[in-house]
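Here the complex is missing a single protein chain, while all its other protein chains stay put.
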Amino acid sequence: MKFSLGCHLGYEVTTPTTMILNIEAMRLDRQQVQSESLIISPFVEAEPHWAIESGNLYRRLVLEPGEYTIDYRAEIDLVASREDPAGIAEMPVSRIPLEVLPYLYPSRYCQSDLLARFAWREFGEIGTGHDRMTAICNWIYQHVDYLSGSSDSATSAYDTFSQRAGVCRDFAHLGITFARALGIPARFISSYAWQLVPQDFHAVFEAYLGGRWYLFDATRLAPLDSIVRIGMGRDAADTAFATFYGSVVPQPKSVWIEPVDGAADPAREWTTEAVSVVGG
Amino acid sequence: MKFSLGCHLGYEVTTPTTMILNIEAMRLDRQQVQSESLIISPFVEAEPHWAIESGNLYRRLVLEPGEYTIDYRAEIDLVASREDPAGIAEMPVSRIPLEVLPYLYPSRYCQSDLLARFAWREFGEIGTGHDRMTAICNWIYQHVDYLSGSSDSATSAYDTFSQRAGVCRDFAHLGITFARALGIPARFISSYAWQLVPQDFHAVFEAYLGGRWYLFDATRLAPLDSIVRIGMGRDAADTAFATFYGSVVPQPKSVWIEPVDGAADPAREWTTEAVSVVGG
Amino acid sequence: MKFSLGCHLGYEVTTPTTMILNIEAMRLDRQQVQSESLIISPFVEAEPHWAIESGNLYRRLVLEPGEYTIDYRAEIDLVASREDPAGIAEMPVSRIPLEVLPYLYPSRYCQSDLLARFAWREFGEIGTGHDRMTAICNWIYQHVDYLSGSSDSATSAYDTFSQRAGVCRDFAHLGITFARALGIPARFISSYAWQLVPQDFHAVFEAYLGGRWYLFDATRLAPLDSIVRIGMGRDAADTAFATFYGSVVPQPKSVWIEPVDGAADPAREWTTEAVSVVGG
Partner (left out) sequence: MKFSLGCHLGYEVTTPTTMILNIEAMRLDRQQVQSESLIISPFVEAEPHWAIESGNLYRRLVLEPGEYTIDYRAEIDLVASREDPAGIAEMPVSRIPLEVLPYLYPSRYCQSDLLARFAWREFGEIGTGHDRMTAICNWIYQHVDYLSGSSDSATSAYDTFSQRAGVCRDFAHLGITFARALGIPARFISSYAWQLVPQDFHAVFEAYLGGRWYLFDATRLAPLDSIVRIGMGRDAADTAFATFYGSVVPQPKSVWIEPVDGAADPAREWTTEAVSVVGG
């Protein structure tokens, strides 16, 4: 499926500031970038860096005080893989590739060590593999309120678990936390998400099952096979769309994604299939 | 029912120390103290203080370095009131006596403000009154592991909720927290508890329903109508059996309670009745 | 010194709501209420309750949906006692009146157990008595930013200590916490405070020294001898000016306090004397 997507960001920079930007669609076999442009106005260099392990593309902008806009546009051809979830099993830690193991460790926003007892009590006996992850997402959807403004940049999965409210980032952190507590590697995904209302950057997560990373979204706010990934990491600390070292006043931003050529709306029903974009 | 009970405490005091002791059975209409003795060896004065609102009896001992033992023994006639729980309703905040309202406020170990969303989601629709409190106790019993050594003096209900393990004190804190979050006044009770294994001081809690305080024990470790109360308070911070200002090395303690005159064992089944000892 | 003070509160009540109000000046020997009025419009009964231990006056309003305003006005004659702080010593726990001891216990917002090691390291050797409390207030003033919007109703002294920002309520909680950790009873005071800019309810605290409660304000925002007290308690959980059980939309409020008869401005310099209004 082809998407046109992009974002418009604006900042008033009040002191010399270094900005780290991570808004461009990843280049993957199943997520082809057919064209794209990144326009920073007034012009400043945007030094690129592809992180070795994640493949994230970070750009560094060194900004003098002033007003800046950043416009990103891309056309993406996304071919999500869909499978029958019934056959997708967990891998025992004895067989998980060793480079995947860091996604089992607790991280800033995903204290899987602290919620392990709950995870085993609640999800220990609910199937395995993709079905168990679906049960986790269902649990989050049913037990946590999606509530704009209920969390902030310090909110972790531990808080969300107790306080039972959050936004997409918090839902993803909680899903990652439960997965890791159960011995399933999981990571955070920042993305453009078709049909998300209101449009904004979206956060989902992936779990490593059967030798492959599968997408999950406990918010149910967007179809999984229309998620265009930007970055991945242990949690939101790794994948902020913009980080500032200095002082800026953000202006209202806009984010969009639309199918190209009037593609028919997807069935709005929630898919029961397993969706992945990347391999093992 | 008549009980013989007591405790033996020992301390090696290494610097001049002030000790606040709260181990004596309360004197209530339904909990008559027929005889009792408190022997501190070597003798030191044990200045008494009955707290105005709670009625707790605290004693202050000013101790020079040395070895001390404290022996408390009492014979208690306890006549718990038992009622059909079906008729016991919650009181709206508009009618709760104003002197009871402080038991709605969050306290050190019972952060009812932080767990309110969960409490309403989980217990908002599960009956009202005594039945709702029973549902809360059942939930705690089913979702939290009773695990010696899993908590310490810093552990609060917020921790117990997330980490899902604790001891009697933690179970009581969590029950109090949920009750307060739902607008039901609740308080902490320290006690001697028949049939508790192993014998020790026990912590339970009371909720204010229908104009009266009813006992609850989410641990299911002792029959409610055989709980001999020592103290009450907002949480464990108010009702420690011993607090030290100075430096001591505690020796092994023993606590006991037995029915007098070979009273038959109570039915070991869990009562379905509502139990109270004090009035409104 | 004579003050005219008051507040104007407005609420849009959207569901049947019970409100607990605590805005009226306390009646004390040194704080005489010469006249006062409380007007609730439209009229609803305001059931009074004087709490036994604190003397706080709480009022309960049972409100149907609608718009309400609450106007409180009073003329107060305040005669703060001023002493030389040099002679004001701490009392050992062996001599503190037993009814004062609960103000040594940790509470919801004042986890004195968790910050004890710091308190002893930092303040253990810095004089004693009133001087030590002044050192604590100076430390807070120097190490915590007074920053509107930096905290919320869940913020505790533990958070403020780490995050180093807060408002008057947080400054008071931190002072109370350090005092208790050092064995000095301390309690929270809500008040009207002359010269506070911008005008609002103010929070300060008292420490129990030499058999008496002395006022402290680590914010340095208002002169201590012009603090007209409303309520006292273990922390802010006990002394909210308004608590709601139901659903309301607050309207902008105003709070004021002015000297009567054009009293000269007090010396704006920070007093070095010890100020108290209440006795032991």
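Things to note:
Labels A, B and C are assigned to the chains in the order they are written; within every chain, residues are numbered from 1.
Note that a residue touches a chain if its C-beta (ideal position, glycine included) is under 8 Å from a C-beta of that chain, and two chains touch if they have at least 3 such contacts.
In this text the structure is predicted, and so the values were computed from the model without any measurement.
Interchain touches from the omitted chain, evaluated on the whole complex, reach A, C. From the options A:108, A:121, A:143 or A:220, the residue with contact to the unseen chain in the full assembly is A:108. Mapped onto chain A, the footprint of the missing chain covers residues 18, 20, 47, 49, 51-53, 58, 60, 62, 92-94, 98-99, 101-102, 105-108, 110-111, 113-114, 153-154, 183, 237-238, 245.
Where chain C meets the chain that is not shown, the touching residues are 114-115, 117-118, 121, 143, 145, 158, 161-165.
In this section, only the chains that are shown with their structure count from here on.
Steps from chain A to chain C, taking the shortest chain of touch contacts, total 2. The rotation relating chain A to chain B, fitted on Cα atoms, amounts to 180°, rounded to the nearest 5. For the self-contact between chain B and chain C, the two sides draw on mostly identical residue numbers; the shared fraction is above half. If you average the CA atoms of chain A and of chain C, the two centres end up 46 Å from each other. The centroid of the Cα atoms in chain A and the matching centroid in chain B are 47 Å apart. Chain centres here are Cα means. That of chain B falls 31 Å from that of chain C. Not a single residue in chain A touches at least two other chains.
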